[in-house]
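Left out: one protein chain. Kept in place: all the others.
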Amino acid sequence: MRKVSSGGITAIYPGSFDPITNGHLDVIKRCCNLFEKVIVAVLLNAAKTPLFSTAERVRMLREATGHLKNVSVETFEGLLVDYARRKRARVIVRGIRAVSDYEYELQMALMNRRLDDSIETVFMMPAESYSYLSSRLVKEVFLLGGSVNGLVPPTVETALAKKIKR
Amino acid sequence: MRKVSSGGITAIYPGSFDPITNGHLDVIKRCCNLFEKVIVAVLLNAAKTPLFSTAERVRMLREATGHLKNVSVETFEGLLVDYARRKRARVIVRGIRAVSDYEYELQMALMNRRLDDSIETVFMMPAESYSYLSSRLVKEVFLLGGSVNGLVPPTVETALAKKIKR
Amino acid sequence: MRKVSSGGITAIYPGSFDPITNGHLDVIKRCCNLFEKVIVAVLLNAAKTPLFSTAERVRMLREATGHLKNVSVETFEGLLVDYARRKRARVIVRGIRAVSDYEYELQMALMNRRLDDSIETVFMMPAESYSYLSSRLVKEVFLLGGSVNGLVPPTVETALAKKIKR
Amino acid sequence: MRKVSSGGITAIYPGSFDPITNGHLDVIKRCCNLFEKVIVAVLLNAAKTPLFSTAERVRMLREATGHLKNVSVETFEGLLVDYARRKRARVIVRGIRAVSDYEYELQMALMNRRLDDSIETVFMMPAESYSYLSSRLVKEVFLLGGSVNGLVPPTVETALAKKIKR
Amino acid sequence: MRKVSSGGITAIYPGSFDPITNGHLDVIKRCCNLFEKVIVAVLLNAAKTPLFSTAERVRMLREATGHLKNVSVETFEGLLVDYARRKRARVIVRGIRAVSDYEYELQMALMNRRLDDSIETVFMMPAESYSYLSSRLVKEVFLLGGSVNGLVPPTVETALAKKIKR
Partner (left out) sequence: MRKVSSGGITAIYPGSFDPITNGHLDVIKRCCNLFEKVIVAVLLNAAKTPLFSTAERVRMLREATGHLKNVSVETFEGLLVDYARRKRARVIVRGIRAVSDYEYELQMALMNRRLDDSIETVFMMPAESYSYLSSRLVKEVFLLGGSVNGLVPPTVETALAKKIKR
């Protein structure tokens, strides 16, 4: 990897991160090479019941991204584009894995563009070795007794072991 | 649209552009908001027989993007990542419209990443009103006597009329 | 648009319409040009908890389609093909936006054909400017404080504002 | 099947039909139940070299659809929407089988709508037993010595046997 | 069908089978031609509330597959690959119908391979006449008063009639 040159653009990488996987981490690292500032934004979603609390998810994200200088971890509520505007972010980053992901993401991106045309959504690919990874699948495998070593940062493995006594 | 803040990153938008459509132009404009320098790179492809010569395609691209300060138009041969490296570009931009596009693009992007992991491919969406546009379809419609007004920049309309006496 | 010539065929456009969007309305208008009678049929689905009551949804549909002479709004329960048979409708109309839609729709259409081969499902496209629209997304955006102006008929905007005090 | 009631609408079912398959025939029959007049329109495409001449393809189509009262077989050149306008047809019918078909068809339909918004494209499904059928595959299988019985009308089987001495 | 020659390989066909459909049965029959032993494995999933109890589902599967010599019906909990290892099965069989199925299946298969690379997932197609069939759709149609004759084995039809008094 080359050295990161400075640039004026802030990108937001939004998600539930329940928990962060190595696929997310891979996308975050790639963002760091393209944008001056990367905000990993944890969505506060009242409707869903996450495995990890917001505080736990933020802590794990901070631990996993601590070595990346231009990354910050935050939480947000409400419309993503409103949040982006407040943070003066011009870019929303989404990682795409599969075709089905892509269609949903396209729909969201078009709606977001309609809500604020000055904020652009860009799509990035995680490394192909993470193409099948999702937070849901990680939790499912761990819950059933499988190893998630190599699929999530060490801090998540520890947290999963504490959270789920299997 | 907000003012573009300066940034250190050069992006390459490669293609055949035979000819440039308003869909391409829309992606180029969006790139200009995200990257300091945008190189529109016309692929010299010996295998295909384009409707417009390389010189014609470059001229039309220059006319259509003349008002965009940070855009330059060039031609390239050989591997895209080698060209990107020579231009010190860190980003390859691809516009995606449909699911079938997306799969092919993903395959190319993964191969390019394997050839040089320091160059990132990002995917952007053209405006949905251009979602069905392609250079091939524009040529086909024009050849059959249909109007392509609003689908291509004016310079392309004029060039098509000269090239194809229908 | 040309004048609608009379024809003997009744088409059913079924859905939840919770609430109707401009994408639905676009499909309904296009149906009116093709079929003599168009029945917009609101599915009474005990399993789901809609935002708007059946009465509210029917009222909004009637307001939004009031200017279309050959449209009526009804509710139905049970198998769609049984309802279609009772209404002497020969066509079920479905709007399709994305590939994922399309697969599910195909599955339903094949099952419906198996249940009654004399009733045909035809697929129509909403205008591409509505390609990303869905009732779910409209509610989500409104709930989070975003504007849905231009995405739904005025009657729906008013109803959303009353229903959701944000 | 119920009796077909008369209606004022003419539909065009365009294609190469090189040769007609039972999948095409199934779509044509279904059209006859929905529209007053169905024009099967053979595209004269200078660019492709078909196996069967235009005259042969028209003759096979006429034989295969002879028992369907409201079907006529014609040829056309130029833009499909121009031809539809000349025939006072309000509907273009396309059969869809697979997701990849569907994306291309959507693109064409959106372009056609842009060229003439008064002509509507509707998509219909062939019976699922023909979901894998295409003219190309029929020719390929026959050429390699496989039986295409049940995949094409009898007139096509005879014509293939004459055309391809295997 | 040719006679089945003996082979040393055990295949597992996992699922919820709530209830078994003729599409499942078709895949099971095809498996029997390829593998020495086929275990139909009913997933005990605490999270979902099935229509039929585990015992009922196992009984119906046994009745429907009773004539197939090399098929056994079992239940399992926990990770599928752990279960496969215990049964000395080298193959997991999955039936695929649609593109959306396929993507999810691919994701699961890649995760399973990562958990145990000695167990291979193979994908098989049900007959195209069952391409639209799913347990969910069968239940939905039956509940609404439609006939599921020909879509499920006779034992399931009887069981549905008992379970759902409509």
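By letter and in written order, the chains are A, B, C, D and E; residue numbering begins at 1 in each of them.
The rule is short, and it goes like this: a residue touches a chain if its C-beta (ideal position, glycine included) is under 8 Å from a C-beta of that chain, and two chains touch if they have at least 3 such contacts.
Here the structure is a predicted model, which means the values were calculated and not measured.
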| item | value |
| --- | --- |
| Neighbouring displayed chains - absent chain, whole complex | A, B, D, E |
| Residue of E:L34, E:V58 or E:L143 touching the missing chain in the full complex | E:L34 |
| Absent chain, residues of subunit D that touch it | 98-100, 131-132, 134, 137, 141, 144-147, 151 |
| Residues of subunit A (touch criterion as defined above) contacting the omitted chain | 99, 128-129, 131-132 |
| Sites on subunit B contacted by the missing partner chain, in the whole complex | 78-79, 81-82, 99-100, 103-104, 106-108, 110-111, 114-115 |
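We take it that only the chains that are shown with their structure count from here on.
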| item | value |
| --- | --- |
| Which of B-C and A-B has more C-beta contact pairs | A-B |
| Subunit C residues counted as touching two or more neighbouring chains | 99-100, 103, 106, 110, 128, 131-132 |
| Chain-to-chain touches, reported pairwise for every pair that qualifies | A-B, A-C, A-E, B-C, B-D, C-D, C-E, D-E |
